[in-house]
Structure formats: structure tokens, C-alpha cells
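The following block contains the structure, expressed as C-alpha cells.
Apart from one protein chain that is not included, each protein chain of the complex appears where it belongs.
So that you can tell them apart, the chains are marked A and B in the order they are listed, and the count of residues begins at 1 in each.
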Amino acid sequence: MKFNIAENLAELRARSPLVHNITNFVVMNYTANALLAVGASPVMAHAVEEVEDMVAIAGALVVNIGTLSPLWVEGMKKAMLAAAKLGKPIVLDPVGAGATPYRNQVLSELLATAAPTLIRGNGSEILALAGVNIKTKGVDSTASSIDSIQAARLLSDKYGCVVSVSGATDVIVSGEKVAYVENGVPLMTRVTGMGCSASAIAGAFSAVQPDAFEAAVSAAALMGVCGEKAFEKAKLPGSFQIAFLDALAEVTPEVLERLAIIK
Amino acid sequence: MKFNIAENLAELRARSPLVHNITNFVVMNYTANALLAVGASPVMAHAVEEVEDMVAIAGALVVNIGTLSPLWVEGMKKAMLAAAKLGKPIVLDPVGAGATPYRNQVLSELLATAAPTLIRGNGSEILALAGVNIKTKGVDSTASSIDSIQAARLLSDKYGCVVSVSGATDVIVSGEKVAYVENGVPLMTRVTGMGCSASAIAGAFSAVQPDAFEAAVSAAALMGVCGEKAFEKAKLPGSFQIAFLDALAEVTPEVLERLAIIK
Partner (left out) sequence: MKFNIAENLAELRARSPLVHNITNFVVMNYTANALLAVGASPVMAHAVEEVEDMVAIAGALVVNIGTLSPLWVEGMKKAMLAAAKLGKPIVLDPVGAGATPYRNQVLSELLATAAPTLIRGNGSEILALAGVNIKTKGVDSTASSIDSIQAARLLSDKYGCVVSVSGATDVIVSGEKVAYVENGVPLMTRVTGMGCSASAIAGAFSAVQPDAFEAAVSAAALMGVCGEKAFEKAKLPGSFQIAFLDALAEVTPEVLERLAIIK
């Protein structure tokens, strides 16, 4: 398959889309910095009193349930409805799906509220979301992305959306289409917020690239390539997380295209 | 104009004032680390059940509406009332003013609750707060600080407070007085929480320097000079945010005074 990931990154930087995040407390700072580093403009807003207005000026909405609670879920629903009505892309990150019944219930409600443009999660989360009964361990994955392809396709068909599964190989599914992104390094699993940043960056790409499959592949490739670039400079998780932000800012469209391994 | 910024920094470090922050989720960690790095003592507390007691032991209150919601706004009001009653300086950071009607309404309510000692925001926020109808983009500025001087003066007169507008040139207004701080680097706009840290550090200065104009100028100069020092070590946003914290801790009063460009 051929993807215009270099152009997509150039376009993202040229337009610097506003990405509206309703995300978890753990990763808010890192996600905002990742979006700024790559060239997008982040805003975080969760109150039911303002999410519709914020979505209206944003290029994409990213909903992440990492530290959910009822009031926040209300904000997520209202924002998703508004985004759907306005035709703005919605990225859903089902953090910890399967870990507790409450997370599963909230995810059902969110998916019933508005179909996302993209669901991005790890293998365990995608399996749990597809109704496969797996034993999860909090928010870390116990399943590989490859083992989740069937589940991803099921979700893609059910919601008419793209599904991106992070792992040693990132798998992006859209109906019958499947793309594999082979970039990245294992150290990325030792820094919190890498998956959440992948979702936020997918939101940024989807704000400038209407083809959600292409946007999701571009985001996965960028994350993986920047992980590799960061690993050249830092082999330990603290300095790696910083080097990763540097890489997001430093990587050129040409380098991204040259290093991306997409099948 | 002559400002005793070296003395103010020395005093801040000698007294290590407790700065009570009611701020947003995105920047809490970075703001706390910025305050610790410069030599102040941060505390974050938002519950209506305790804000009055926390203000009572603090040297200054910093209110930042970045990720606002009704319960938090209640805490902000209660804290501002308590601070006003006790004569403690209040710094208000109107993050995203103009982005949504809810933010504008909350800002009106906060300003009606107690007049701040200092309002610190970017150009877009200051224009929006002054009632100028501008098109904002989330929390990033679309207007220059220079274009906001008129609006800043209007706010300064209306609330009897100092107004500090961040930008390529920082502009600090107090009635008829205007100071311009020419320090800083563009990379500061690529790290989240720089403006919020500027507000928090202005709170720390105002806790030890009763002249709010002088405190605001000192904070702006310190931010700008530390941005320049950090940029000597780091040209990319991840490592820059870390180098900036280092610079806050390392800069001496003498270096601050020597490098500050204030007009």
C-alpha cells in the first residue's frame, strides 16, 4: 500500500490543527507536549458547559477514558455528539478496556453515542472492546496486536471506523484493509502516555487528512519512527521520554517517509 | 524604568514563599517543579472544603482556569474571596479566554468575586477579557502582546490591577505605566505550561514584593532570561522544557539582572 505520510506530516505542520482532548490526568501534560512538538495545537477541556463550543473550533476530538468518572463521561458524550454533528473526526482511546465492568459499560455508552472515526488501543483493549473475554492487567496489554486483528476487523465493521492496534507491530484495520507498521522500540512501553500520545497525534493527522485509514497509518509510523530516533539518543525511560518529544519536533517529512516500514 | 529584579529574586529564594495554586491538570506538575526550581514552595489545593485554610498559610494565590469545571470554579471563588480579605496577592491566568462562552462567563464571575492583583495572559486572552471580539484558537494566542496594550490598560483601570501580556515582547501594564521585557525565545511556545509557570512565578514574586508591577516585571524577566539560558543548551522542545527548569534553579540574581532587557 502507498501512503502519503510525508505530505500528511507537512500538512499537519502547515495547518497546526487545534486538537480537542478529553483525556486522563496521567498523560495530559505529555500529550499536550507531544502535540506541540509535532506541530499541532492542543487544548484540554472536559466540562459539559463548554465541550460543544470547544469542539466547534477544533479540527478533531480525542476521547481517552484513562481516569474516567461520571461527570467526565458526560462531557465526553456531549463532545462526541457535537463532533459527529459537525462532521469532525473523533478518536477514541479505550484505556483499560476490560479491566473493570465500569470501563466496559462506559465504552458501550460512548460507542452508542457516536461512532468514532478511529479507535486506537493496545491488543488487550481491542479484544475487550470486541467482547472477547480476556484477562487484562490494568492498562498494560497482555495480548499482541497481531492476535487482535480479528477483533479489530469486527469493531471496524460494527462502527464503520478505522481501528489501530498498537504493539510490537502496529496493525491498522479498515474493513478489509490492513496495514502493518513495523517501527518502534520496546522501551516505548516503559513510558506512560505513549499510547495516549499516539491517539492524540492520530487526532492531529485526522484533522488534516480526511482519509482516517491514512491518518491512522501516518500517526503510527510517526510514533514508531520517533521512538527509533529517540532510542538512538536515550536507552533509559526518563531520558527516552524527553528524546521522544525532541524527535517529534525534529523529524522531517522526508526522514519519516524514509524510515517508515509499512506493509 | 528601574526594577530591583536581582533583589527580588534573592528575596524570593531567601523566603521561599508558599504559593497556593488552583490550576489546570495539564500543567500542575510542571508548575510545581518550576516553583520548586526557582526556590518557592508550591501547594495545589482546589476543594471548597480547604481553599480558605490553604490561602491563609500561603504568601500568594494563583488561579488558572485552563481545565475549568463548576466545582473547581467554586473553589477558585472561595479562595479569591479569602485572599482578598486577608490582603494576599491574587494572580489570575485567564487560559483560553474567548475560546468558549463558558470561559468568558466564568472569568466575569471570578473578576466580580475579587479583583486580582495581577492578570497574566497572552495577547488573545487579554483582548478577549477586555471584551474585544477576537477569533481565538483554543489556548494559543493569535494576537501579539503589543496589539493588546490598549486592552491591557483597560483591564488595569477597570480592576485596579497590573496586567502582564506574554509574547515575543512581554508587556506589563499598570495604569499609565508600561514596561517591556524583551527576553525569551520562540521555542517557549512549543512547551505547554510556560505561560502557566509565568503566572505561578509571578505569584511567588508578588508574595515577597508588595509592588505588583515590580513583581510582574521580575517574573517576566526571569522567565525570558531562563528561556534564553535553556536555549543555549537545548534547541528542541523536550530537552528545552527540562533545561528551562534547570535554568530557573541555576540563574543567579546577578545573571538575571545582567541579561534582563527591560524598557
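Note that a residue touches a chain if its C-beta (ideal position, glycine included) is under 8 Å from a C-beta of that chain, and two chains touch if they have at least 3 such contacts.
Values in this document were obtained by computation on a predicted structure and should not be read as measured data.
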item: Which residue of A:Asn29, A:Asn64, A:Thr169 or A:Gln209 touches the chain not shown here; value: A:Asn29
item: Residue, one of B:Ala179, B:Ala221, B:Leu245 or B:Ala260, that touches the chain absent here; value: B:Leu245
item: Touching residue (missing chain; options A:Ala99, A:Ile149 or A:Ala230); value: A:Ala99
item: Positions on subunit A where the hidden chain makes contact; value: 24-30, 66-70, 96, 99-103, 136-140, 189-193, 236-239, 241-242
item: Interface residues of subunit B (partner: the chain not displayed); value: 18, 20, 25, 28-29, 32-33, 36-37, 41-47, 49-50, 53-54, 57-58, 71, 241-246, 248-250
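Rule of thumb we're sticking to: only the chains that are shown with their structure count from here on.
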item: Whole-Å gap separating subunit A and subunit B, where each centre is the average of the chain's CA atoms; value: 32
